[in-house]
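This is the structure, below, for whatever I ask next.
All protein chains of the complex are present and in place, except for one that has been dropped.
Right, subunit A next:
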Amino acid sequence: MGSKITHWALRLWTLGVMFFLLAPLVVIIVYAFNESNIQSFPIHGFSLKWVVAAWHNEEIFAALGLSLKIALLATVISVLLGTTAAFVVDRYRFFGRETVSFIVVLPIALPGVITGIALGSYFEFFDISLSYWTIVIGHVTFCIVIVYNNVIARMRRLPGSLREASMDLGAGPFRTFYRITLPLMSTALLSGALLAFALSFNEVIVTNFTAGAQNTLPLWIFGALRLGQNLPVVNVVVSAVVIVMLALLLLCYWLMTQAGTKQKEHP
């Protein structure tokens, strides 16, 4: 009897948490199709006019283009650097190995404001003018962590005997890497890259401190919210971003579970 009550209480609690997390997103999506430009509930009527307005807004598409470009660059650089770091930390025992591991992971623990201010003053000190490259550098600092963590977790799960077996069968280090190590890491790399991309694409705080005149999509949303004139259009943009991100996350999740079932050994 007691366990049944607990069961239902837990169910209710879970639903409450889900509501708390997801309700704001639902509200935004609903408002995106609101006929009125005054946000009040229930909405006055269904309309696609804000979607059309957003579609014809060139500012939005410029910001979207910039965001995609930055996210892509940040992802590529993070994958290269993060994977290299993970390889070195996993394969070699050297003085300061733990420190390297800690420093690589640190940026994710630092508040974005700190990273942002630090990078901002760094660029100023060295007289580097703010451009989309400085934004990319800012994003790489935390994207690298995601890739690094993903890759090193996979490497630790791969038994060392696989590499030894490859060598034993006559494959040199290069062949071993592209026939054994890389294929077995590919899903970890891909999911790391997708997460890094999503993080970069959504980032506001660090971007704020490292952007010059550039307007990324999150910055545009942030600005529009503060001005408060284009709210319905913002709702449309945010809804679109939410849906795209959700798809990316699902893909990422699927990739990770795929890898899990494939490598599970039967008794």
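Heads up, the rule we're going with is that contacts are C-beta pairs under 8 Å (C-beta built on N, C-alpha and C of every residue); 3 or more make two chains touch, one makes a residue touch a chain; residues count from 1.
Following the convention adopted for this analysis, contacts and distances are computed from a predicted model.
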Omitted chain, identified by the protein name its UniProt record gives, among "Molybdopterin dehydrogenase", "ABC transporter ATP-binding protein", "Zn-ribbon domain-containing OB-fold protein" or "Cytochrome aa3 subunit 2": "ABC transporter ATP-binding protein"
Absent-chain contact - pick from A:74, A:184 or A:234: A:184
Sole contact to the chain not displayed, among A:171, A:190, A:204 or A:256: A:171
Interface with the undisplayed chain - residues on subunit A: 159, 161-162, 164-172, 175, 179-180, 183-184, 262-267
